[in-house]
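One structure, pasted below without further comment.
The complex appears here without one of its protein chains, the remainder shown in place.
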Amino acid sequence: MTAITDRQKLQYMAAKAADARVNVELETEGMILNMGPQHPATHGTLRIVARLDGEQVISAEPIAGYMHRGYEKLSEVRSFPQVTTLINRIDWLGSFANEVPFILACEQLMEIEAPPRAQWIRTLLFEMSRVANLILFLGDMGVQLGAVTPAFYAFRDREFVLDQIEAVTGGRFHPNFDRIGGLLDDLPKGWLAETKQVMVKVRRFCDEIDDLLMGAETFESRMRGIGVIPPDVAMQYGLSGPNARGSGIDWDNRRDNCFGLVYPELDWKVWTHPDGDSYARFWVRLQEVREATKMIDQLCDGLPGGPIMAKVPRIIKVPTGEAYVATENPLGEMGYYVISKGGLNPFRVKIRSASFNNVSITPWLLRGVYVPDIITILGSLYFILGDIDR
Amino acid sequence: MIHTVLGLELAYWQETTLRVLGGLVMLLLLTGGVVYLYLFKFVSFMQSRLGPMEAGPYGSLQLLAEVGKWLQKEDIFPEDADRKIFALAPAIVLASTFLMFIVIPAGPNAVVSDLGTGIYFVLAMSSLSVIGILMAGWASANKYALIGALRAGGQLIAYELPLVLATIGVVVAAGSLNLQDIVAAQANGEIFGIDWIGNPFVITQFVAFMIFVISVQAELTQTPFDMPIAESELVAGYHVEYTGIRFLIYFIAEFATAVAFAAVASTLFLGGWALPAAWGLGTGVMHVVGPIVISTKAVLLVGVVFWVRFTLPRYREDQLQRFAWKFLIPLALANIVVTAIAKVVF
Partner (left out) sequence: MSDETTTPEEAAPQEVEVEVAAPRDERLEALLERFTHHLGDSIVDSHIVVGKDLWIRVATDAWRAAAEVARNDLHARYFGFLSGIDWMESPYGRSMDSEVDRILSGEDRPGPGPIEQGYAGGETRFQVFARVAHIGEPNATWGVTLKADVPDDPFEVESWTSVFAGADWHERECHEMFGIGFVGHPGLRHMYLPSDFEGYPLRKDFPLVARQVKPWPGIVDVEAMPEVPAPGAPGAPDGATGATTEPADGGDA
């Protein structure tokens, strides 16, 4: 688990100290650079106010909130099934994955369990949204570093995945397909075979990215050693998902804290990378897409029969209680702390979204880097604005 | 003073006008062709899309549509801008580009002005653009533009050196600074007694050629050396505040410079407009074939620039400087020494 060696830590500290020395010797008047809220690199409306000395960042402060939609408040006046419509829009690139933890939390409170087939299809769609989400990251990282072409490949192949999601749910971006106790509908005919073909395409895309980006010396020189997060710091800030695993933390909610999904029955592996830099985070995500395609193949093969909906009352009233259920979403740990008072709507929903924690580390991480590295680091932390602001 | 052009007797002013017009037409045609061919189509196919398809057959009139759009746009000056300098900067960049074309020969007689120090005139003119860029960055009163301009300043100066040093190898081998003489040296030369491809310096001066192409990539601020523009960091770098016709000027300058440098590279290393003397084509034929030959070579070289541009990610500014000072310049110096020794020995 202590993946960053002491030597790496020392190197990192030495580099920071050297930078600090340069700052003292060549003291000049700082400049405040305001990036965003409209800026090509912030995928949305994150604003970063950076104090610069030349090209070096003295301090940087991310300012979120340009997209705050108040889902926690809105959830309190909606009935339980209606909440999924809202939370779909949190991480809009992998929206089905947003619904699952909330539904699971409700099911935990109601003490019901979805039938096996529903659990398998849930897991299947969950992994599909992971692929749809992370493919875009893989392409987008190139754009952040100035290589436009991978992004087009990403959009091309993501379309196949979205088509498959649309074929089941009817929605490309906002499926709203998960229900308390099961799923809205079954899979369409011939879908499984098509999906396996799409996964072949996705794997080919991963190989392309491997060649096009990972193989480029430029890419490595921009990513290696940039934005190093030691595992201890990562945990303090609550970094989760590929960001934590990129720092060598061997932790995956799918394996360690799996509730209501069928991951224990699949043959797969949690990838970690010891370096903790931007390259490690990119590498982990690339492996995760590959792993997800393998999982989807297994899920397609092993899909059991049976109903897709448990016995659920027509009017859903969730018994009094509290539950926190977190799943390993494409961006990291996404959890819902649901408090019910036995009524039709939740008493309080606390949405613990991955990007909020992942981005909160940026003031620590951006100290002393160069302006181009801001982009690399933000890109490799990978956030969705809806996931920060909720 | 009476000169003969294609059998016609013309006065000096007539001849000069003709040459300048010919140069301009060639420049704009090539630039437009390059934009359509590479920026619109080649790149689209690389990125598995079609590119423009609506304006004209296969979108061939798209560029005209774009120009029309830019001409209609409002010419905006930022509130805090230094208006005069802001307005002047694009003109300087464009002038630097046009001046480069003056000495590039496209045929036995198809050159605006055949200067004795031709190659250094080209390089000197190309580095004028950095003044325009710094002016633009400063006058825009925008921090992104300022950072972009300063990056451009550092980068263009750093890569000017390997560019010049790379050409010295060619100059030593050809024994002249004049571009026509360099072309002639390649057409008439021979490699170890084989003369049917002449002696294009790309073979004997391959290292210099690679240094030259890499430096050109940096001079043109194309990926992987596009930090001055860096759309994901600095939005658009030094021309972030320009709109309408002034942006169009930057656009033309960017691609015309690409064509100019490609033409210079093909003149220095690929034999220029000439075909090998051993092929026995007369001067009369070369008046017509020459421009086609050099255009083809230049366009193909621009293709390499764009191929690289749309494949690689970009370096960071410090990595770029390190690459220039610690690798390219020593290599170019070593190349000069080796060339000089070889020149004496053979």
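Labels A and B are assigned to the chains in the order they are written; within every chain, residues are numbered from 1.
Here is the rule we go by: a contact is a pair of C-beta atoms (placed from the backbone, for glycine too) under 8 Å apart; a residue touches a chain by one contact, two chains touch by 3 or more.
Given the structure is predicted, the values throughout are model-derived calculations rather than measurements.
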item	value
Shown chains that the omitted chain touches within the full complex	A
Identified contact with the non-displayed chain, of A:D140, A:D277 or A:D389	A:D389
Full-complex contact with the absent chain, from A:S59, A:S79 or A:Q298	A:S79
Contact with the hidden chain (one of A:D53, A:E113, A:E159 or A:D185)	A:D185
Contact partner of the left-out chain, one of A:T195, A:Q287 or A:N345	A:N345
Touch list for subunit A against the chain that is not drawn	1, 64-65, 68, 70, 72-74, 76-77, 79-82, 108, 111, 179-186, 231-233, 235-238, 244, 249-251, 255-257, 270, 307-309, 311-316, 319-324, 326, 333, 335, 337, 339, 341, 343-345, 348, 350, 352, 356-357, 360-361, 364, 389
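Convention: only the chains that are shown with their structure count from here on.
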item	value
Separation of mean Cα positions, subunit B and subunit A [Å, integer]	44
Contact footprint of subunit A on subunit B as seen in their complex	46-49, 143-144, 147, 223-224, 226-227, 230-235, 310-319
Residue ranges of subunit A touching subunit B (in the complex, touch as defined)	31, 33-34, 39-41, 55, 142-149, 152-153, 156, 212-213, 216, 218-219, 221-222, 370-375
